[in-house]
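A quick write-up on the structure given underneath.
What you see is the complex with one protein chain gone and the rest in place.
Order of writing sets the labels: A and B. Residues in every chain begin at 1.
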Amino acid sequence: MSTTNDKLILGGHEFTSRFILGSGKFSLDLVKACIEKADAQIITLALRRANEGGLANILDYIPDNVTLLPNTSGARNADEAVRIARLSRELGCGDFVKVEIMHDSKYLLPDNYETIRATEILAKEGFIVMPYMYPDLNVARELVNAGAASIMPLGAPIGSNKGICTKEFIQILIDEIDLPIIVDAGIGRPSQACEAMEMGASAVMANTAVATAGDVEVMAEAFKKAIEAGRSAYLAGFGRTLSKGASASSPLTGFLHD
Amino acid sequence: MVRINGKDAPDVVSLSVLEYLKQSSYKLQHVVVELNEEILPKEAYGKTILNDGDVLEILSFMGGGSGA
C-alpha cells in the first residue's frame, strides 16, 4: 500500500493531515505556531458568548486554509447541540460540526443516545457531522445510518491523558465501520497517538496533551510525527509476530488423500 | 429592558441590533446573534429594533477541544 495520495476524506473534503488539533486551553499567540508545527488542517473551536470591546478573536490566529470544526461542547442534549451547530454555521465557517453532548460533569462522558439524535437532525440539514461518542458498535452503526461523516470514539475521559483505554472497542469500530474512525479524547502522549494510528484509526484528535505541554510547539510537532509514523506503519502492514497459541503436535492435513 | 448575554441592559430599547453591536465594539465578522432563540441573519441587524423583553445572545468562537 502506498503512502502517497493517502488522504483523509471527510464529507467529500480531502485532507493530508491526520492530526485534528483542539484549540482549548491555549494562549492565543501560541495557536498559530502550534498549527504550523502540528501541520494541522482541522482545528476545533467552541462557541461562547462574545466579549465586548473588540478583544482579540481566535479566528484572527488561525490561517485561512485551515478547516474550522466547531464543536457543540456545552450541549447537554440533542436540541442544544443542534442550536449550537446552527449558530456556528451562521458564523460562515463551513458545514463541519463535531457533535459533543454530555450531561455528566464529573467524567464528561458523551451521551450516545442524544448524540445519535443530534447527528440525524444535523445531517439532514446538510452538516458534515462528526459525532464524539463512547465506543459502542451498535451506536456507531446507528450514527452511520443517521448520516455521520466520521465517528469519534473516546480513548479515555476528556483531559485525562490516560491513552487508549478503550482500545479493544475502538478496534472493533475500525474493523466494522466504513467511515473514518477518529480517536478523540484521552490521548496524552505521542506514543498513544501513534498506537491509535497503527490500529488503523483514520486520524487522532488531541488538545490538552499539547496545550498543557512544557513546550507547546515542540509537543505539537512530536504529535504530528507520531501520527505520521503510526499511519505509515499501518499502511506498510505489520511484519510477522510470534504466532498465537501453541502448534498442534500432530499435523491436521495428514488425512488428505487426493 | 433587554437581556443581553445573560445581563439586563436598560438603555438599549429602540436601538437597532447593528447600532448596539457597534456601540459595544463587537467585531461583526466574528459574532453570531440570536434574538429570542432565533438566529438573526447579519443582513437583518440594521432593520431589527430591540424591544422591551427581548433576549439577545451574541456569540463567537473561542478555543475549545473536547469538553472545553
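Just so it is clear, a residue touches a chain if its C-beta (ideal position, glycine included) is under 8 Å from a C-beta of that chain, and two chains touch if they have at least 3 such contacts.
In this text, contacts and distances are computed from a predicted model.
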Original post:
Which listed name, "Glycosyltransferase", "Glycine cleavage system H protein", "2-iminoacetate synthase ThiH" or "Sugar ABC transporter permease", is the one UniProt assigns to the chain that has been left out?
Top reply: "2-iminoacetate synthase ThiH"
Original post:
Considering the full assembly, with which of the depicted chains is the omitted chain in contact?
Top reply: A
Original post:
Which of A:65, A:105 or A:253 sits in contact with the chain that's absent?
Top reply: A:253
Original post:
Among A:12, A:53 or A:237, which residue is in contact with the omitted chain in the full complex?
Top reply: A:237
Subject >> Interface residues of subunit A (partner: the chain not displayed) >> reply: 137-138, 141, 171, 175-176, 237-238, 240-241, 243-245, 247-248, 251-253, 255-258
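Note that in this section only the chains that are shown with their structure count from here on.
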Subject >> Between subunit B and subunit A, distance of the C-alpha-averaged centres to the nearest whole Å >> reply: 32
Original post:
Where on subunit B does subunit A make contact in their complex?
Top reply: 5-6, 24-27, 29-32, 34, 37, 39, 41, 57-68
**OP:** Name, in rising order, each residue of subunit A that touches subunit B in their complex.
**Re:** 21-26, 28, 31, 44-54, 57-59, 68, 70-71, 73, 83, 86-88, 90-91, 93, 100, 102, 108, 132, 154, 158-159, 184-185, 205-208, 211
